[in-house]
Structures are given as structure tokens and as C-alpha cells.
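Left out: one protein chain. Kept in place: all the others.
So, subunit A:
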Amino acid sequence: MPLAFLGVFFAWPVLAIVGLGLDEGGVLPALADPATWDLVAFTLGQAAAATALALLAGMPVAFLLARCRVPGAAVVRAAVMVPFVLPTVVVGLAFRALWPDGGVLPIVLANAFFNVAVVARTVGGLWARVDRRAEDAARALGASRLRAFTSVVLPALAPAVGSAASVVFLFCATSFGVVLVLGGARHRTLETEIYLRTVELFDLSGAAALSLLQFAAVLAALLLGAVARRRRESGLRLRVEPPRRPSGGEWAVVAAAWAVVLALLTPVVGLLIRSVSAVDGWSLAGYRALAGTGERGTLAVSGLDAAVNSVRVATDATLLALAVGVLSAVVLVGLRRTGSWFAEALDTALMLPLGVSAVTVGFGYLITMDALPGDLRTSPVLVPLAQALVVTPLVVRIVLPVLRAVDTRLRQAAAALGASPWRVWREVDFPLAARSLLAAAGFGFVVALGEFGATSFLARPDAPTLPVVIARLMSRPGELNSQMAYAACALLMVVTAVAVLLVERLRVPSGGEF
């Protein structure tokens, strides 16, 4: 079932795009064009820079979350998570509020901004379980604190760092909204170029060639990540290390972590300020305008209608993603007992939608879905489907580790007591994974709420989502339009923050693994 879903709503559209590119023979010329390689170089370069930055900023936060018992750790946990689920368009706008001209620096900063959470969560999750005694042994043998970190702790964390880096790199390389808003016409990545070529230049074969190139890069990064994940699952002796009060030089790291958190909050605060300022001082005009359709009728529907539509679509997408994601996780857990190559392949395949350009998927829908009964192209069903595709990998990554941590013998004990396989799932797996299911639903919901790449392709003008509305408002002139956009951003941000805080209260053990 999950495979069928992936097949119809992911593989087919993407393959159709690739096929289209190959058919029209645009691939070779595009590959021979030096401009293409400039594009590739910029895409990879900015992704590498952003990844390095995210790692640098994420490590102290990971340390704080995993090892330290200081007041306010819960705030840090939530504050770090907010950027990750903020809509890309919102983040783009937030950075544009600080750097009105855009450029390379804000692009790199914004991409890193998103992904500090991934590093902090993934590395922190492992760090909290790495045996502290190895470090103590190194110190007793005469290693300095720094030396103990570089020669004992860092190697132990390497798998998580590697896995986080590969995912962050993936996100940065395919980041769309941020680059579109901040890069303008000057700085383009493969992802925005695909969008430009399809939407504005109608150069389908060129776009398909670029998609193909991107797909190859994504696959490489995913395979690296899978290797890192496998290394993590084997070989490490783990135990739960309770956090303790930092001492001496550790306070410097804690201070660095707080600095990172403050830096993360800056764009958010900047955006909130912009949403209530006008040329002549403070004003709530932007918020009031949300009830209307913008200056000179920029929008087909009012901002509020778009908000309602956003919530409805995101809810559908979340439910769908939960169904597919949980089913996949259950299948993966079952398959792992037999340890087949199929389980590995399915695991990696489920990650693919994370990395493949949402733009490609959205575009692929447009050219394939007319073949399904009832011509889905203009159907409002498409948007939740596309969003579910983006959310599903997230659900799998959050639920899977929890289900894997359930001892198989616990299920066997239930079966021996007379529980049928379905009953075992209901009595054992479900209660133990319930919190992680709720967390997955929460995160999935906000990610779907902020999804922009595919939605921008598929949302009909009379039923847009908030991110689409924001982008449209920003692209039109008018003071009120831009105020309204900032107000809509603030609205999205508040919904997101509330959802994240609610999820945080559930205290899901690892909060997801990538």
C-alpha cells in the first residue's frame, strides 16, 4: 500500500518529467551548457556552506539538550524546533526584512537557520545516550577536556553528525522558497531554475534535465545518509546518561548554545515587528487587511478564507501521511526482523520525497494526473496529496525509531497470551507509540501548513493556501499587500509555534531521527 501510494503519487510524476526531458532531447545540450554547471556549483556550494554553518551552530545546542541540566532547556528545545517547521516563504521574508537586497549571505544563513534543529535533534539524540564513562576514562588517562572531546566523543557522535549533515545538505540543496525570495534573478539554484523554466520559460526539456541532475545528487546524499544510519545502529554501546549541571568550560558551550538560539529568534522577531509597522509608525492594518483580498484585489479570496483552506488541506494531508507513514513504519519494523534488502530499499525510497524537488513533483502532477479517472489536475484533492508526500517521510522518521525500540519479545509475549497480530498492534505497539504518533501528527501538520514548492504549482487561484497567498502578495506592489503578507506570516508562525510547543509537551523520547 505505501509503495502503491509512492508509485502513483511520486514515482510516476517524477519519471514522467524525466521521460519528458529525455524525449525532447534537451538533456544533452543542457548538460553541455556551462551555465548549467555554474548552477550546479552554486547549488552545491551554498548547500555545503549552509550545512557547515548548521553543524557549527547545532553542536552546542545538541550538547545543551543532551548533557546539561540547566533552567530553560525546554524553551531551547522548542525554540530550535520552530524554524524547522516554519514555511519557507516566511523564512525567506524574515531574512528579507533584515537584508532587503537579498544575496548569497542571507540565502546561506536562511538555509542554515532551518536546519539547526535537524543537527541539534539528531546529534543530541545520540549524545544523550553515549556512555559518559569513555570520556571519563580518557580524562583519567590524561586527556584535556578538548582532547577528550575530539578523540572520544566526536568519533562516537560521527554517525549522527554524518547522518544529520547528509539530510541538511539535502534540504539546503533542494530549498526552494528561501532561494526564490532572497535570490531573485541573480542567485539561482537548480530548484528555482526548474521552477523558472517550467513556469515562465516553458522550457520543459531543460527543466527535466535539471530535475534529473538534482535527482542524482539527492540519491547520492541519501545513500550516504543510509550508510551513516546503519553505522549508528550497530557497534555503539548505548545507555541513558542523565543530564547534569555544566561545569567550568562547559558554561562557554552553553553560552554559545544560547547565542545560537537568540540568533535563531532574531529573524522571527524582525518579522513580527515588520508585521505591525507601517511607513508612519505602528499599525495593525496588515492584520485587518487579512479579512479582505488585498490592495486592488490582488487575491481571488480573502486572507481568512485562505487560512481556513490552509488548515483544511493540511489536516487532510496529515491524516493521509499518518496512514501511509504508520503503515510503512509497521511494514519496515516487520521486515527488519528478516533483514532483507527490500527493507533497506523501502526505507531509502520513503526518504526520497524529502529530497526530490517539490517543484518537480508538483510539475509532474500537472502532466500525469490527467491520465487518472476524473482528471485530477484541476481537482482540489491534488494539494493534500502532494503535501502528504512531503510529510510522510517525516512521519516515518518519527514513528519508526519508537516502533523499532519495542522489543519483539514483547509482541511475542502478547501473542502467546492469545492476542492476534492485529490485537498485538493495538495492545502493544499502538500504546507505546501513541505519543510519537501525536508528535508526528503535530509536526506533519505544521510542515503541510507551510509547504510551498508543490502547493504553489497545484493550488487553484480560488483555493490558495496561506504560503501561496503570501508569495502572491509579496510579488505585487502596494504597501498594504506587503503588510498583509507579513501579517499572514506572523499568523502562520503563531500556529506553528503553538503546534510545536504542544508537541514538545508530549516529550517524545528522541523527537525524530534522520
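In this section, contacts are C-beta pairs under 8 Å (C-beta built on N, C-alpha and C of every residue); 3 or more make two chains touch, one makes a residue touch a chain; residues count from 1.
Here is the rule we use: contacts and distances are computed from a predicted model.
A.B. asks: Per UniProt, what's the omitted chain called: "histidine kinase", "ABC-type quaternary amine transporter", "Peptide/nickel transport system substrate-binding protein" or "Leucine rich repeat variant"?
C.D. replies: So, among "histidine kinase", "ABC-type quaternary amine transporter", "Peptide/nickel transport system substrate-binding protein" or "Leucine rich repeat variant", the name matching the hidden chain's UniProt entry is "ABC-type quaternary amine transporter".
A.B. asks: Which of A:R147, A:R288, A:R423 or A:R460 touches the chain that is not shown?
C.D. replies: Checking each option in A:R147, A:R288, A:R423 or A:R460, the one touching the absent chain turns out to be A:R423.
A.B. asks: Just to verify: which one of A:A11, A:V301 or A:A415 makes contact with the chain not shown?
C.D. replies: Checking the options A:A11, A:V301 or A:A415, the one contacting the hidden chain is A:A415.
A.B. asks: Can you list where subunit A touches the absent chain?
C.D. replies: Within subunit A, the residues touching the omitted chain are 407, 409-410, 412-421, 423-424, 427-428, 431-432.
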